[in-house]
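Note that one protein chain is taken out, while the other chains of the complex remain in position.
To keep things simple, chains are lettered A, B and C as they appear, and every chain counts its residues starting from 1.
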Amino acid sequence: MNTGRQKRVIPGTTIFDGDVARKGYALNKMCFSFNSAENRAAYLEDKEAYCDKYGLNEQQKKAALSLQVLDMLAAGGNAYYLAKLGGIFGLDMQDVGAQQTGMTKEAFKAKLVEAGK
Amino acid sequence: MAKIVGGINVTHVPYIGRAIANNLQQDPYWKPFFDGFPPVRQWLAKVKPDIAVVIYNDHGLNFFLDKMPTFAIGAAAEYNNADEGWGIPTLPPYQGDVDFSWHMIDSLIEEEFDMVTCQEMLVDHAFTIPLELFWPGQHPCPVRTVPICVNTVQFPLPKPARCFKFGQAIGRAIESWDSDARVVVIGTGGLSHQLDGQRAGFINKEFDLMFMEKLISDPLWVTRYSIPDLVELTGTQGVELINWLTARGALLGEVAKVHANYHVPISNTASGLLCMESV
Amino acid sequence: MALDKPYQDVPGTTIFDAEQSRLGYHLNQFCMSLMKAENRARFKADERAYLDEWPMSEEQKQAVLARDLNWCIRLGGNIYFLAKIGATDGKSFQQMAGSMTGMTEEEYRDMMIAGGRSIEGNRVVGEDGNAQAHRQPQGKAGRKEAN
Partner (left out) sequence: MARITASVYTSHVPAIGAALDLGKTGEPYWRKVFAGYEFSKAWLRDNTPDVIFLVYNDHATAFSLEMIPTFAIGCAAEFQPADEGWGPRPVPVVKGHPELAAHIAQSVIQDDFDLCIVNKMAVDHGLTVPLSLMCGQPQAWPCPVIPFAVNVVQYPVPSGRRCFNLGRAIRKAVESYDRPLKVQIWGTGGMSHQLQGPRAGLINREFDNTFLDRLIADPADLANMPHIDYVREAGSEGIELVMWLIARGAMSGEFDKRAPRVAHRFYHVPASNTAVGHLILENT
């Protein structure tokens, strides 16, 4: 369907626009709930049940349970929200960056240092 | 009338909160970043602001995707920080200035900015960490605050030219307030970084340095770029630099650089600091 | 406030501006809570106890208990929010609006059917229309109360 919108294609980059926001609503809503320590604990207790409570679809659930960031992005996740899920498992944004780029964390960090030179 | 004493733009990263909590300021990784701040603190001690207008973006603490404002402004007596889910310490509440907030709201809507007004608002690390960097360990924070949120999360985002005009309207709102308050304008976010996708870790030092320079000499320079251009040039989260542009607009007219610092990386981010004064 | 408030000279009318909104914040938030059936039930079961759950002023609570909408509005209430109290009581907007004029329900309804309140004499404070302060209360309901 042509929606009349021109979308910029930037390699390796998802623009979090209305289409993605709608697709990812349930997943991001679940991540938003992780602002509360109580909810984070509830997630750890029964991850699947928690995903079901927030109405995640199969794709979102599978991505969230496997902690695969690229899969979560493909399912409509937004980085700021996904970071709250990552936080439960002690993943910082460099772990997340390394995972997405298929690098070791050390190599990812070295790449960043290099970019500043 | 209230007086704008100047502006400070600075990067915000949650990770910085943890470094402060763990006293890592002199750690080799952090030193080049934290060493940028003493000159800014000295400047603040000299210009003595009473109020900070803080222009930033919320990261899923106060706003969710159900209702996402383009421009939102706080009008509360107090703003609380809260658990954001990524394990950085929560800071004590910040004092607001309700009269000043409502004056700004009246003035901004009169100037045709379609504000979302918030009489309750949680402030996240993008608001708290800069204040903690400028006034370390001072709780309560020695200035009253007005939080202003710009949507940098869910597209469509306001275009750079609109942000600059918004900043100018903020400046006029401040200067038309019948008060002898001294106001510092703070813009937070950026500079180049991307947290998501195969392009995660993207940094564009050349663009960042040009942006910092142009913000002083020719702030309209960046308005030639569209939001998709800025995503391409600075990363999906690099677009937060529109908060810097908004803050620069609020300084109304020519400015001079007081101090600047630039360092890569802090976590995934190119960190920038730019303190400006009207001339 | 730096901006003018030209609307203060309209008789019998309160504009829900920033000051009113600040003043009435918790009163109005309490009203919104009545959009949930369970909250309406709890409020009806023990009004005072339910009100005490909200950081409202004592006077705001008294105004709600008295169902005095003019009083509520003076304390920062906004009619669209206050309407949730009326809804909880099974009152229509017409009954609520009428209650602020001192008219009985019938008197108010008849005035509306006859074309509503006239604008003449009711534009600016100091004229002689029926909404002016010196002509209150306007109907039997108000006079009964005054006696």
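Criterion: a contact is a pair of C-beta atoms (placed from the backbone, for glycine too) under 8 Å apart; a residue touches a chain by one contact, two chains touch by 3 or more.
This is a predicted model, so every value here is computed, not measured.
The chain we do not see here touches A, B, C in the full complex.
Checked against the full complex, the one of B:Asn81, B:Gln119, B:Asn204 or B:Asn261 touching the unshown chain is B:Gln119. On the side of subunit A, touch with the chain left out of the figure occurs at residues 1-5, 17-19, 21-22, 25.
Within the complete assembly, residues 3, 6-7, 10-18, 21, 25, 28-29, 31-32, 34-37, 40, 69-70, 73, 78-81, 83-88, 92-94, 96-98, 100-102, 108, 111-113, 115-119, 122-124, 131-133, 136, 138 of subunit C touch the chain that is not shown. Contact between subunit B and the unshown chain involves residues 65-72, 105-106, 109-110, 112-120, 151, 154-159, 162, 165-166.
Here is the rule we use: only the chains that are shown with their structure count from here on.
Centroids built from CA atoms put subunit C at 42 Å from subunit B.
Centre-to-centre, using mean CA coordinates, subunit A is 25 Å away from subunit B.
Along subunit C, no residue makes contact with two or more other chains.
Residue ranges on subunit C touching subunit B, taken from their complex, read 1-3, 18-19, 21-22, 25. Listed in rising order, the residues of subunit B touching subunit A in the complex are 14-15, 59-61, 64-65, 82-87, 153-156, 194-201, 203, 205, 228, 231-232, 235-237, 263-265, 267-268, 270. Taken in their complex, subunit B has these residues touching subunit C: 75, 98-99, 102-103, 105-107, 110, 119, 176-178.
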